[in-house]
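The structure under discussion appears below in the form of structure tokens.
The complex is shown incomplete by one protein chain, all other protein chains being positioned as in the whole.
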Amino acid sequence: MVVELDESTGIAVLKMKNPPVNTLSLELLTEFSISLEKLENDRGCRGLILTSAATKIFSAGLDINEMCGKSMEHYAEFWRALQEMWLKLYNSSMVTIAAINGTSPAGGCLMAMSCDFRIMAENPKYSIGLNETQLGIVAPFWFKDTMVNTIGNRATERSLQLGLLYSAPEAYKIGLVDQLVPEENIQSAAATVATQWLTIPDHARQITKSMMRKPTVDRLLTHRESDIQNFVSFITKDSIQKSLRMYIEMLK
Amino acid sequence: MVVELDESTGIAVLKMKNPPVNTLSLELLTEFSISLEKLENDRGCRGLILTSAATKIFSAGLDINEMCGKSMEHYAEFWRALQEMWLKLYNSSMVTIAAINGTSPAGGCLMAMSCDFRIMAENPKYSIGLNETQLGIVAPFWFKDTMVNTIGNRATERSLQLGLLYSAPEAYKIGLVDQLVPEENIQSAAATVATQWLTIPDHARQITKSMMRKPTVDRLLTHRESDIQNFVSFITKDSIQKSLRMYIEMLK
Partner (left out) sequence: MVVELDESTGIAVLKMKNPPVNTLSLELLTEFSISLEKLENDRGCRGLILTSAATKIFSAGLDINEMCGKSMEHYAEFWRALQEMWLKLYNSSMVTIAAINGTSPAGGCLMAMSCDFRIMAENPKYSIGLNETQLGIVAPFWFKDTMVNTIGNRATERSLQLGLLYSAPEAYKIGLVDQLVPEENIQSAAATVATQWLTIPDHARQITKSMMRKPTVDRLLTHRESDIQNFVSFITKDSIQKSLRMYIEMLK
């Protein structure tokens, strides 16, 4: 991760950098949570822009290599790191703006949805969505909750059942992203939006954000261990491991 | 009911046939639940298209004759059969597509809303909605829950209070139906959509669907008996029985 804090504005830019496609590996997730906690505790930092150091891709989602051929302990550790990242991001007291400068499936979409505001490059080749079912897997309940909070129940139901990936214009139309801008302007547009949000007194904004998001956060906290166990018992199935191995071969 | 399973596609077409207007009688509801259970247990069947054998009407909703001049036991049996139909349809592990080829008030609208996807003939004379209050009665909470899940809280509140029936174009605009097609194409359009949905691996799709719908299903299961008692005590009121008798006379 590349983290740059502009002390004059109080806005940090956090660029995911895990070539070639910014998969969410255990290492990236852990580093992300540490970076976020540092910024959270830095009184000079009030806003965060989350974006990608790559071109054409925001994040490809979970790293399949972390889910294949490893121990049960590894799977549990990986899933806990994913939960931790989400808890920190969704619940952040900072203003969080996603500058989605490329395609963003599955876990990448989750990260974007967990910010306060989503700006996407208006490139119709870029897509975003929770496409888990297309791969034969299932988005966990807190991915679902985050999407329901963003686009409502019906759009989520259809979206999740079909594993839909939306082009940037489609994503804007259904409210999955809040703003489209020309690709070359996305970082400046994100800075402009962050600056606007930061005109609101922090204390009032933070209490309000927490009031909106706490029930969803609490739901994962309550079911955190069973969610890990669900993941581990699912991913260790022979049929799933076989599918993942084939998928990894295909990607090579 | 006419049930035809195309074994090559795994898609069954279930046509309601209770002339002249496909009212949901105790017999039709019971037959519906039995048909659905059979298809559910048939491993060759993965998708269901629900439509009407009549022209101009999908279903006129609950059969008023089942609610007038009968015993309390009959009313309770009727209501339980209605609940059972909904539980089986809303919770079906199959892909369920409503091909709404005519007007669909009240219970007819409930059946359509309980499918995964709704295609309606783009005939502006056809209407759909939960119009119970127009008749002086009240949609039960699980009709309401199903509508909130489909079109959201505010649209449901207005819709239910006023007992609104929406023309096909209006229904599309508010998201009560997902697609409009020329009347003559509705069956082929439904088959096309069902085929698309069936490209998603069954297991992942079914778990996802259940994750979305289980809380709503569980709510009726928890309150099932009190819901029956509510209906029976409401429908046996003298004033309601009188209204229903007058309404039946008027229909004759």
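In this document, chain identifiers A and B correspond to the written order of the chains, with residue numbering beginning at 1 in each.
Just so we're on the same page, a contact is a pair of C-beta atoms (placed from the backbone, for glycine too) under 8 Å apart; a residue touches a chain by one contact, two chains touch by 3 or more.
These numbers were taken from a predicted model, which means no experiment stands behind them.
A.B. asks: Where the complex has a chain not shown, which of B:V138, B:I207, B:V232 or B:I248 is the residue touching it?
C.D. replies: Answering carefully, the residue with contact to the hidden chain is B:V138.
A.B. asks: Please pick, from A:S35, A:N65 or A:N149, the residue that touches the omitted chain in the full complex.
C.D. replies: A:N149
A.B. asks: By the contact criterion defined above, which parts of subunit B meet the unshown chain? Give residue numbers in ascending order.
C.D. replies: 132-139, 141, 144, 152-154, 156-158, 160-163
A.B. asks: For review purposes, identify every residue of subunit A that touches the missing chain, sorted by number.
C.D. replies: Touching the chain left out of view, subunit A contributes residues 116-117, 148-152, 175, 178, 196-197, 200-201, 203-205, 207-209, 211-213.
Simple rule for what comes next: only the chains that are shown with their structure count from here on.
A.B. asks: Express in whole angstrom the distance between the two chain centres, defined as the mean CA positions of subunit A and subunit B.
C.D. replies: Taking the mean C-alpha position of each chain, the two centres sit 37 Å apart.
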